[in-house]
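A single protein chain has been omitted from the complex, and every remaining protein chain is retained in its original position.
By letter and in written order, the chains are A and B; residue numbering begins at 1 in each of them.
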């Protein structure tokens, strides 16, 4: 049935595009000089074979094209490639620009007031094309290459398929995924390469060694998020969402492996995730405690406002890596790099990423965070730091910390009252 | 002669296995559904061609197989592949589970009391299958993927050969080694890849660019440790052991290179090792001195016991990366990552690993360790830290440090008495 649909689609494309043949002939002579690579790639493409010429995608208004106003994005590709577009939109790729660390649209408990950072009141149109980049102090050029280049996968099919190639060999190769899925924060390409799957692929080919696409784009599906049981920041999905996803993934594994083997491999990933999350939570607790005691250096009210939360401390996925204290930056590394590498390493069966690039770093981060916390507490005690200096946390300080806890919702008013009473009794 | 033995072995296998043909026929129909990859791989394997069916390796007790009690390890493979097993057992691979950082079996001067951590008294059977993992606070799942996945090379031939493939092309490819020999602690794969050997291999093939196997598995030998002159932690072997090993390695190099050239290349590695070890020793000395003065934060007696050494400071290869002070964690990085990269980089003729990933990091580690030591000493002087606070180490402190040195065996009783006398005289 699927093959039938594909054939019909191809037929439709071929028929539709016959009338555009002439357009290509108009453009080619000049563009063979001006943009030789584009012409060369189009000429050997399935588009060319199906007589889909330049105008079909770029339109016929040359001025608009030159000004960059005739973008060839998914709205252009979609009408012909409907199934792909539908799957893409259902996937995490389909929300590329908004799935970045530091964006709010996908937060479960989002403060409605945050909307104004991206939208004019009453409008759902974003004020800028790039929402995550605007949270960092950077030029638009850095936003373009550093953020958009990957996150425009949301709307740009060329993000994976490149501009004029239609070769499936290119997009079926893990190298195509590597362009974005690499590096300190999510080295999926690297961990696949040195996993058993990747090493078998390198020596025995795809029939023995599966690729990214084999497992995450079954039968060429463009929904790359099938079977995933956590957010891109590694937060486990609630079981209602996770259980059907796990079933989907087990079906994928089951095409090669015994079901029980697959179940255990994925369950091992879950266990590694729990253990790792506990380490992250321990670190977060240390930092919030320092915050409650006013010991961060600098405290949020002594530095530029967080673009979303102002003078409040932020350690969730809105956390930034600039204008923070040293200990928060250690937490950023821990959460964004080392936690991600540990759990993604485990799910991809890569021992070195799970252990050395992941778990060992996580634990050393915790050592570093504890050491910095100890230094900050020590500093809080010295007279030079302008504190009481009697060598132990005074009752005043304890009360201040309790107040901070209740203000940030980590303690109820009742608990606060009870704790406060204890402290005041100690004072008598 | 070797070829003759190989042929006889093959003959023996072929003969022995004819009777098992039926078994495979029993399993295949069902397993083609349940574990398609396994069947596919076996079908194209030398085992299949030689009519070695499922039962030969897995046995015929289906219940045991399902429960995971019919492991196919070297005891199953060994009887047919005797030469390979013999060589494997003589190599470092043959002690995989016990060669990990944090294990005691291979320490030269091992305290006999340490045995009880792994064995019941009088028994040589390990209490658990994974000895290194138990030294870290972690789930068994982390131990499985993070430790066992590589260290089970000791007993599992599939660790390199994979489960049902018998293709020598797979295990003769450096990618097979990469699965374990990569990452921050021993990036042998990465440093080979970008060495002259590796780059020539990529472009001109194995006849011009040798692989891991070319040098470390000469003529297919399974003794991968031939010619190595140091422990896996980078401790140089005593000359009695190192000299014959060097001769062996020179013979390997001599198959392509002039003997004098090879000798110089390896001697250069030795020189880099000496220089690097001196930097590590300098760092260790700083940390022990802080320990003697009670200045580590936290001191070993203020944190969870080391699983082998209790409240003692550990900086040898039993050193762990959790529950330590910040400065010890810097030393861990220095020893386990940067020292290893410097020396392995030099022996593999990789300039970037020797210099930038190795030596530069080693030296910056030393800067960091000295800086942290300075901070800790400063802290030892401040009244807030509960110390004397007169701005210089008091005689009391000096005596305490001397006592610590004699207790840990770094100073003889005589030396201690002499030093103590000097301090007491100063006091008068």
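Observations
Methods note: a contact is a pair of C-beta atoms (placed from the backbone, for glycine too) under 8 Å apart; a residue touches a chain by one contact, two chains touch by 3 or more.
If you're wondering where the values come from, they're calculated on a predicted model, not measured in any experiment.
Of B:208, B:239, B:302 or B:412, it is B:208 that touches the chain left out of the display. Touch with the chain that is not drawn comes from one residue among A:222, A:246 or A:333, which is A:333.
The residue from A:41, A:276 or A:350 that touches the chain not shown here is A:41.
If you put the hidden chain back, the residue from B:120, B:305, B:378 or B:396 that touches it is B:378. Within chain A, the residues in touch with the undisplayed chain are 34-38, 40-41, 66, 136, 138-139, 141-142, 144-147, 149-150, 162, 165, 167, 169-170, 173, 175-176, 178-180, 182-185, 189, 297-298, 321-326, 329, 332-333, 375, 379, 382-386. By the touch rule set out above, chain B reaches the unshown chain at residues 193-196, 198-200, 202-204, 207-208, 255-261, 267-268, 271-272, 274-275, 345-346, 349, 351-357, 359-360, 363-364, 366-368, 370-372, 374-375, 378, 381-383, 389, 391.
We adopt the following convention: only the chains that are shown with their structure count from here on.
Averaged Cα coordinates give chain A a centre that lies 34 Å from the centre of chain B.
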